[in-house]
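In this view, the complex is presented without one of its protein chains, the others remaining in place.
Labels run A, B and C following the written order; every chain starts at residue 1.
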Amino acid sequence: MSSALPAQDDRRFVLALGCPDRPGIIARITSFIAEFGGSIMEAGYHSDADSGWFFTRQAIKASTVPFGLAELRERFAAVAAELGTETEWQLLDSGARRRAVLLVSKDGHCLHDLLGRAASGELPATIEAVIGNHPDLAGMTEAHGVKFHHVLFPKDPAERGPAFDEVRSLVDSYHPDAVVLARFMQVLPAELCAHWAGRAINIHHSFLPSFVGARPYHQAFARGVKLIGATCHYVTAELDAGPIIEQDVTRIDHADDVGDMVRQGRDIERVVLARGLRWHLEGRVLVHGRRTVVFT
Amino acid sequence: MSSALPAQDDRRFVLALGCPDRPGIIARITSFIAEFGGSIMEAGYHSDADSGWFFTRQAIKASTVPFGLAELRERFAAVAAELGTETEWQLLDSGARRRAVLLVSKDGHCLHDLLGRAASGELPATIEAVIGNHPDLAGMTEAHGVKFHHVLFPKDPAERGPAFDEVRSLVDSYHPDAVVLARFMQVLPAELCAHWAGRAINIHHSFLPSFVGARPYHQAFARGVKLIGATCHYVTAELDAGPIIEQDVTRIDHADDVGDMVRQGRDIERVVLARGLRWHLEGRVLVHGRRTVVFT
Amino acid sequence: MSSALPAQDDRRFVLALGCPDRPGIIARITSFIAEFGGSIMEAGYHSDADSGWFFTRQAIKASTVPFGLAELRERFAAVAAELGTETEWQLLDSGARRRAVLLVSKDGHCLHDLLGRAASGELPATIEAVIGNHPDLAGMTEAHGVKFHHVLFPKDPAERGPAFDEVRSLVDSYHPDAVVLARFMQVLPAELCAHWAGRAINIHHSFLPSFVGARPYHQAFARGVKLIGATCHYVTAELDAGPIIEQDVTRIDHADDVGDMVRQGRDIERVVLARGLRWHLEGRVLVHGRRTVVFT
Partner (left out) sequence: MSSALPAQDDRRFVLALGCPDRPGIIARITSFIAEFGGSIMEAGYHSDADSGWFFTRQAIKASTVPFGLAELRERFAAVAAELGTETEWQLLDSGARRRAVLLVSKDGHCLHDLLGRAASGELPATIEAVIGNHPDLAGMTEAHGVKFHHVLFPKDPAERGPAFDEVRSLVDSYHPDAVVLARFMQVLPAELCAHWAGRAINIHHSFLPSFVGARPYHQAFARGVKLIGATCHYVTAELDAGPIIEQDVTRIDHADDVGDMVRQGRDIERVVLARGLRWHLEGRVLVHGRRTVVFT
């Protein structure tokens, strides 16, 4: 598996592709790679019987490719065309800097965790900026040398349009590969969901589809569940209903009140968001309809 | 912890009690036990700040009680009265035989598992009978020396009243401590839920409250979740909404289709039902509203 | 994923291969399959940087192969030869009956579980026979219509040679694809380990390499661990040191004594053995040195 910060020989060109399934696709793609002597370091394949689609991710050792990424993309476009007009694909350079922008509110545990991972080289991206609808997390952000923007959100949801416009402008000015809602607590307008489609990632503090919306730990307490969870998913216009990237749970019992759930839930939220974001940044997540293929 | 089949010195008188909380309850109960020299082998306590109720379970070594269960009950009734008129309690004898009746349909994995546990002494009950709305599982049941009853259910749900009446009569004839819906696949009428309240236990093949109702693995597949689960709960008139006793999950990924989920889900269903049923039979589960206190 | 009992169209020819890694292997293999129009339903690949070996498993839809398994093997042998003299491979027919023989002692939980899975079609093999060094499990075995052999083992370990010879003859008479030590409690002599190399599978009731040898739950209790586990591994001459196929754990706490661990451990042993055995039978496990590659 590629590490977060690739050393020279760890650099990979990563192909992620989805297309209607038919025999010979793997042979076509791997022959293309073999022709120029490329070494495949990691390969994932999935034939989805339900949808009739085929998905693959291949990490080619960059030092075995006798030309650059641009030419690789150009050459591969011809192969992709053979696989049909519906084919979707991308080719990433693991050595290129990836950018993330974080949206936060008052709860700092996910932010603090991601700042730590970025600092230690564990997150395959730089955190370009953090935008908060409250100023509370400015200090923590700036202590890590990261720019913090405070955008004031009016109390009346109907009047938040200009605030979202400002968030949009700020985010877009960094050209991020990932827009991370790290416990942002604001519902994105549909047009922003569409604008950042496939790049906006949320962490929801429940095991979806249970407990959509506000105060999921309160909902979990009221229902008396024996496990609580967290879900990392792409943001879509329907609240908490986007394609799921990763989920995990932790056991609770009757002695745990809502406050205990909040505290224990944080440990799940942190790791689920960090895993999901890393997989997204490494091109491991392919979305098809409401489901994801994740090559870990 | 008490084992399933208590040896002479493992016999316990088990008190389970819930009442409005106030200072001194533990002292009152444990002083009562200390007065006659009773040894408490296991004790669980829970003060529920949300409801203002107090719950306890205490397992007293039977050989340290200088009188029988009937007298213990009579003496304790006076203590319970001091704790208020809302107090709910029971005193079980772990050495007394407990009875379970199982309702099944065609899927035999939970039945087979429980028959095995009963045979090896791992289940603290005898399985008195198995009732199926299909005859498929008669052979497996009878091979374990357990009586099987087949009750024919009409295709039209509106005409199933007499069939449920027959099930009710059969079940009640065994005076069971637990009526186990071991993948029964039929929704109990409200009057049966009320009749067996606190004794009817269901295993639902999802992590409730997600995927209520029919075909939960199909629902889970469509939603693209990354974990599937099972839930053991008391049956109430509202479908799959009764108090939860136990839940667990297992990880799946994009390569798992519905059939894979069904297969992997069985391993979770088996253990979740077995755990929940055992806890119920050992007096470890106290219900308060929609939540349970489980002293494991 | 292929189900346990393939319907006509679910039949697969399964290739499992390991060889020294170099560019072009995937292309060579998949081109071979594409040439005759074979549909790859499942594909797993692994380049092991540590050993420099490459491993793959490919499940080809049998109905897309225009010739039989024998000819497929013959044709593929030429491809394998190109990949080097060290190449190890096999081609299985998922539609062919696989055979398992079980060795047991007195504890019946793993046996009961496997008999149930075999009966419900969940295990991709028939259980040909069960051999016990005690007669206790004869009844359970025969109730499932499976032959039981009792082989008497002398108390003195030095005198057990003839008993092991008898076990060997009995086992070999069934030509099994898997020899399963389902809590057999006897250490196999080195020559039997060698004779059944790659086919003898053990379930050890600890999370190896912790607690090798006898009474692992007692060892776990004495050490005060907070999780207990089980390990499914291939049997080799060194006790409990063979290549690991699967492991899992469950949480315990200070209130659990050895008896509680034994009971809770059974639920882990059952599923870990069932998973490991299924993966072995489906050709999902490739052994290299002391490690396994498991394509699930």
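Structure notes:
Following the convention adopted for this analysis, a contact is a pair of C-beta atoms (placed from the backbone, for glycine too) under 8 Å apart; a residue touches a chain by one contact, two chains touch by 3 or more.
Keep in mind that this is a model prediction, so the values were computed, not measured.
Only one of C:132, C:176 or C:243 touches the chain withheld from this view, namely C:243. When the full complex is taken into account, the listed residue touching the unshown chain is A:119, out of A:119, A:152 or A:214.
Seen across the whole complex, the unshown chain contacts subunit B at 23-24, 26-28, 30-31, 33-34, 37-45, 47, 64, 251.
Not every partner is drawn; the one left out touches subunit C at residues 46, 48-50, 55, 207-211, 221-227, 229, 243-244, 246-249, 253-255, 257, 290-294, 296. The omitted chain makes contact with subunit A at the following residues, 1, 3-4, 42, 108-109, 112-113, 116, 119-120, 122, 140, 143-144, 255-257, 259-260, 263, 266-267, 271, 274.
Simple rule for what comes next: only the chains that are shown with their structure count from here on.
Shared numbers divided by all numbers used gives the overlap of an interface; between subunit A and subunit B this overlap exceeds half, so the copies present the same residues.
Between subunit A and subunit C, the centres computed from C-alpha atoms are 37 Å apart. Put simply, the C-alpha centre of subunit A and that of subunit B have 41 angstrom between them. Residue numbers of subunit B whose C-beta contacts span two or more other chains: 255, 257.
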